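With one protein chain removed, the remaining protein chains of the complex are shown where they sit.
Right, subunit A next:
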Amino acid sequence: MTLLRHILAKLGWYAAAFAAALALNFFLPRLLPGNPVDTLIGQALRGHASSETKQRVYETYIAEFGLDQNLWTQFLTYIGKTVQGDFGTSFSRYPADVASMVADALPWTIALQLPAVLLGWLIGNLVGAVAAYRRGGFDRSVYLSSLFLTAAPYYCLAVLLLYGLAVALPLFPAGGGWSFGLKPEWTGLFAVDAVSHWFLPFLSLLLVFIGGQAIGMRSMAVYEVDADYVRFAESFGLADRKIIGYIFRNGMLPQVTGLALAIGTLVGGALLTEIVFSYPGIGTLLYEAILNKDYPVIQAVTLLVLVVVLVANFLVDVLYGLIDPRIRAAERGER
């Protein structure tokens, strides 16, 4: 009962955070200097029209997008539409529907990043725990290579991978989400083609994520390795596998927070990956939207990130209790 009340109280905090973020989400893009319609007209008319025509087109767009109303009215409209699940139409790709633009880009981003984050988290943390326990040469090589993977600029690593495995040794295609001449559909041929395009960007993200997680876990685990409970377990000749399991379980708590944040922000897309590997995804969508001051698209993407971050954090809050019995006890109001 107290657990339920605890979760409800937590939900209240999440709702408040959501409301505040929603307001920021609306107002922040509008604080950008400039005006989306200017950009749009600049592209559409290319300076050929008379200033009078420009003025008419301008006013038409302003009225069409509702930019002639004051900010407060716009905000209320935004809230009303968002609640109905209507994210409006894109300014820059008018009359494309924002919801379907995001829906087109999202599967690529999730398919690319979710496996990389989950697998990278698992491998990175295991490697970090083993390194801390084994010490010596293994530890040093893990630490140094992890440091290299995280400290080297990501685009260098990505370009090196691209050069190595797509140009020098052409195992994988060099870019794109699928080959020229195919179109996204549910066929075996397309699936094989898409996976071969997917692999390199996936690998680049996986390596970087493994590196970061391994460093984090290693620095947690070096404290666990010297803990009394590890010594006691060793004094019974427990298998290394078992003891590393103990260390992993006790050292993973802060790492789980990292996982939640990574999952939360992954829907925002991996801009650099998408650029280097010319891969479709949310990152490019958001980038172009910001350049064109396409408010509805920016808002839709940041809202998506916002919701996923909040949900992931909420799940982690609940998960903490499952991982650490002491937190569970505290949540139940026990000692």
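One rule holds for everything that comes next: a residue touches a chain if its C-beta (ideal position, glycine included) is under 8 Å from a C-beta of that chain, and two chains touch if they have at least 3 such contacts; residues count from 1.
One rule holds for everything that comes next: contacts and distances are computed from a predicted model.
Remark: of the listed names "Amino acid/amide ABC transporter membrane protein 1, HAAT family", "Ig-like SoxY domain-containing protein", "Peptide/nickel transport system ATP-binding protein" or "Cytochrome d ubiquinol oxidase subunit I", the one matching the undisplayed chain in UniProt is "Peptide/nickel transport system ATP-binding protein". Check A:Tyr94, A:Phe138, A:Tyr163 or A:Tyr229 against the missing chain and you find that the one touching it is A:Tyr229.
Within the set A:Ala21, A:Leu126, A:Leu165 or A:Leu238, the residue that contacts the chain not displayed is A:Leu238. Residues 135, 227-229, 231-239, 242, 246, 249-250, 323-326, 329, 334-335 of subunit A touch the missing chain (whole complex, contact as defined above).
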